[in-house]
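The structure that follows is given in the form of structure tokens.
What you see is the complex with one protein chain gone and the rest in place.
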Amino acid sequence: MEFFERFAIPHPSPLIYASMVAIGLTLIAIVIGITYFNKWGYLWREWLTTVDHKRIGIMYMISALLMLFRGGADAVMMRLQTAVPDNAFLDAQHYNEVFTTHGVVMIFFMAMAFVIGLMNFVVPLQIGARDVAFPRLNAISFWLYFAGAMLFNISFVIGGSPDAGWTNYFPLAGTDFSESVGVNYYMWSLQISGIGTLMTGINFIVTILKMRAPGMKLMKMPMFTWSALITNVIIVFAFPVLTIALLMGTFDRQFGTHFFASTNGGMDMLWANLFWVWGHPEVYILILPAFGIYSEIIATFSQRNLYGYKSMVGSMVIISFLSFLVWVHHFFTMGHGALVNGIFSITTMAIAVPTGIKIFNWLLTMWKGKIRFTVPMLYSLGFIPLFTIGGVTGVMLAIASADYQYHNTMFLVAHFHNVIIPGVVFAMLAGLTYWWPKMFGFMLNERIGKWGFWFLSIGFVFAFFPMYITGLDGQARRMYTYSEATGFGPLNMLSFFGAGLMAIAFALIVYNVYYSFRHSPRNVGMDPWNARSLEWATQNPVPEYNFAVTPVVNSSEAFWDSKKNGHQLFKDKITKIHMPNNSGMPIILAGFFFIFGFSFVFSIWIGVIVSALGILGTMAYRSFENDHGRYISEEEIKETEKEYGGAK
Amino acid sequence: MKELFPAKQVIGFVFSLILTAVALTVYFLDMSFEMGITILLVTAFIQAALQLVFFMHAGESEDKKAIYTNVYYGIAIALVTVFGTLLTLIWGYM
Amino acid sequence: MKIDHSQPLEYGTHQNQMNILGFWIFLGAEIMLFGTLFASYFTLENGVGNGPSGAEIFEITPVLMETIILLTSSFTIGLATHAMRINNKKATLAFLAITLVLGLSFLSVEVYEFIHYYHVGATLQTSGFTAILLTTLGTHGAHVTFGLFWGFFILLQIKKRGFTPETTNKSFIFSLYWHFLDVVWIFIFSFIYLKGMM
Partner (left out) sequence: MKLKLAFISFAILITTILAGCEPLLVLDPKGPQAETTANVIWLSIFTMAVIVIVVISMLVFIVYKYRASKQKEDYEPPHIEGNPIVESIIIGIPVLIVIFLSIVSVKSTYEVENIPEGYENQEPMVIYAASSNWKWHFSYPEQDIETLNYVILPTNRPIEFRLYSYGPITSFWIPQLAGQKYAMADMVTKINMVAEVPGDYAGRNANFSGKGFAENTFTATALSPDEFDKWVEEIQSTAKPLTEEKYEELLEPGHLGQMTFTGTHLEFKPAPEGENAGHHHGDADEEIERNDQEEGLEDHSNH
């Protein structure tokens, strides 16, 4: 029995038991459903073992949406708890777990996964490639991310959730003050999914550098591809920092070292320092792809080319470097003196310049355009003013002396939600709606989509703008309760109301998927939006080989060129196409990683050793494997193209 | 490319041994901290560059621009991290 | 698969070129990984608590041995790549084997060094300084260990399959990895050991 005691939840509550039952029932329902419809074989062959970048992208996005609802439920619970003074809906411990998991899930498992999913789906199509450079590695990346996400999510039913905030500052996150295994889960789930992310980074840099269609010079790449390239550069250089920080944190918790302890020569702020050396670039990992998405959408629906292409690229390159120079602004208040704060204050504000250039370039793209108010465009139009407000409050926070007053308050919470929601979440929804016909061959309903947009934007304003005020009134973040005398009550109630509107918005968006799946017309053609870049030059949904013939490109808006200026994209004849084979290796490897992480969390060393051997064995097997892929024959391609009503 | 004698490798090896010997002077000779650190910085970075050029053939493929950019970028960011961390956690504090 | 014979075989296919570029980018990430370790090392260097300091526990002899062994192995793996390019399978295998033996000797000396630290009371748990010292050395050592297995697999594959685009490509990438570990060691040697003993 003693062995099993470690899996008990340290702070159970009816809410957790209810979700346990719900999770159990859902899992059983899924298993029964798949078995009943006899879909296991299909699932394994077509999805679980796939190395197709499009399917991997879709799996990323499905997982990200699931995580969005998990993190969203956390968010609503937090707003509900703080809606009125002295509320007793959640106790302190539970509230701490809720905001910790909300942060981790939203950043790592929702936002990251969604941008990587969109990159997976879109980038190879935009550059006219058959797949990514390392298709199997890509599948490994996804399954490692998935293993990490699942590992994190079982924490609240087995052993307890982390409760030290998503920033996980030591010594609070050390074993002295956080005794449950929650923080171990944090360490290992991020470690495992972080390895996957790093490999994605390498994969996409090589893909973009080496697999572009003939004629597509670097300065002729579509802006989303540019943003993906820069993002992945940042990933490659930022994630190793997290790897080391997590390793040191794990050692501190599980092997009794003194990296971040305040005794025996350790230093608690070293964690904070390393966390933010990774953490600030992470912000740009999320926002740059969003910038890329908006650039595509604004150009498409203004029916104009992107204004200031070169300065757009230049500003992103500058951001990629500056993003590594500013991390100290996350702890201006540490007491390292005015000189250091001054330096990092200046570098931080400097980032506002390239970001500002982008905002003005988008405005100038619409100038003299022909603006159509589709759902993706509405999100982009909502993004500009809201993100500007988020951006300028960022500049306000960058002023070190003033930051002493904003730091750790709701003002800060308002600021980063104000950049992440209109920045990343709006971009995700815009990109999803925009590329939806590419993925599934039908359009999402515009009317329901627009309702969703208005609910989300208005809900956002109500949910987060009051926080600027309560922050300036002295409400610290992460407080599970406050007294009536503080006067924070009404504004927090307003926030809760806004959160409710946002929840309705997401429900509408889900309903839209269902409704459109039932009612939207199929066969929307290749180009339902009258778009500009290369991904629209192939069928909807995209066949597995992407392009029957490799396109030849002469501008950043190759497809527009072929429509307006008669540029011929496809010059060659159809020939057989080389494709990689599906493989079960990635999911098995990730399974071993999951067992490894889980065993390590609970210090079950036998499980650690066995799964480590499994990981190494799988890699050795892969090393000796001789797999040269397969060919799709000419006839098969012609058949497929005809079926789609192909243009050729 | 086809020459039989591995001249590049031998030159690289000899140089790396010499540089190691130079670096060792900081241990065997008495010198100031600044002097020692300077010697170490110079020898270490020259050695790294030697490995890059003579052994790792960084400049031989058509992707050499990407490879060099990648390496320089990595070194720059790593230096920023090292010195930024020291500035923040050691030098800046009081 | 199209093979371009104007280039060394390891660059011969497009996939091979991508593999090599990808590995270079991975090395970029590794620079940052060790950069972070160095940043932490310099931060915690003086955090000796009630444990020993670097100057008290470092010994020049094993360190020098490790350095010479690793430098030589970097040389021999270079010779292996050279032999591969002049299409000499026997020499390639021999130099690869020598490299792995040298790698193993390096590890043995490092294990000896760790045992020495244990005996003088410098364990992972002693202080911030010993923790980061052993973690930095250990991370490098773990890389070498991983490399030994990897190199051994490649040796087997070359032996069995001869020089194909795949085996030459793997072997070249392995040589990049090995050289890189040597570069990291140079920094460990200079800024951990020599600086600590200065």
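Letters are used for the chains, namely A, B and C, taken in the order the chains are written, and counting of residues starts over at 1 for each.
Here is the rule we go by: a contact is a pair of C-beta atoms (placed from the backbone, for glycine too) under 8 Å apart; a residue touches a chain by one contact, two chains touch by 3 or more.
Remember, predicted model here, so these are calculated numbers, not experimental data.
Across A:263, A:575 or A:633, the residue that sits in touch with the chain not pictured is A:263.
Screening A:482, A:506 or A:598 for touch with the missing chain picks out A:482.
From the options A:73, A:172 or A:604, the residue with contact to the chain not on display is A:172.
Touch with the chain omitted from the figure is made, among A:48, A:73 or A:458, by A:458.
Residue-wise, the contact with the chain that is not shown comes from A:350, picked out of A:48, A:154 or A:350.
Seen from subunit A, the chain kept out of the figure touches residues 92-93, 96, 163-165, 169, 171-172, 176-178, 262-269, 272, 302-305, 307-311, 331, 333-335, 337-338, 341-342, 345-346, 349-350, 352-353, 356-357, 359-361, 363-364, 366-373, 381-382, 384-385, 388-389, 392-393, 395-396, 398-405, 407-409, 454, 457-458, 461-462, 465-466, 468-469, 472-474, 476-482, 486-487, 490-491, 494.
One rule holds in what follows: only the chains that are shown with their structure count from here on.
Each chain gets one centre point, the mean of its Cα atoms, and the points for subunit A and subunit C are 34 Å apart. In subunit C, the residues that touch at least two other chains are 17, 21, 25, 28-29, 32, 35-36, 39-40, 43.
Residues of subunit B found to touch two or more other chains are 63, 66, 73-74, 77, 81, 85, 89. Within the complex formed with subunit A, the subunit C residues making contact are 1, 14, 17-19, 21-22, 25-26, 28-30, 32-33, 35-37, 39-40, 43-44, 46-51, 124-129, 131-132, 135, 149-150, 153-154, 156-157, 166, 170. Subunit C meets subunit B in the complex at residues 7-8, 11, 17, 20-21, 24-25, 27-29, 31-32, 34-36, 38-40, 42-43, 60, 64, 67-68, 71-72, 74-75, 77-79, 82, 85-86, 175-176, 179-180, 182-183, 186-187, 189-191, 194-195, 197-198.
Residues of subunit A that touch subunit B in their complex: 209-210, 233, 237, 241, 267, 269-270, 273-274, 277, 321, 324-325, 327-328, 334-337, 339-340, 343.
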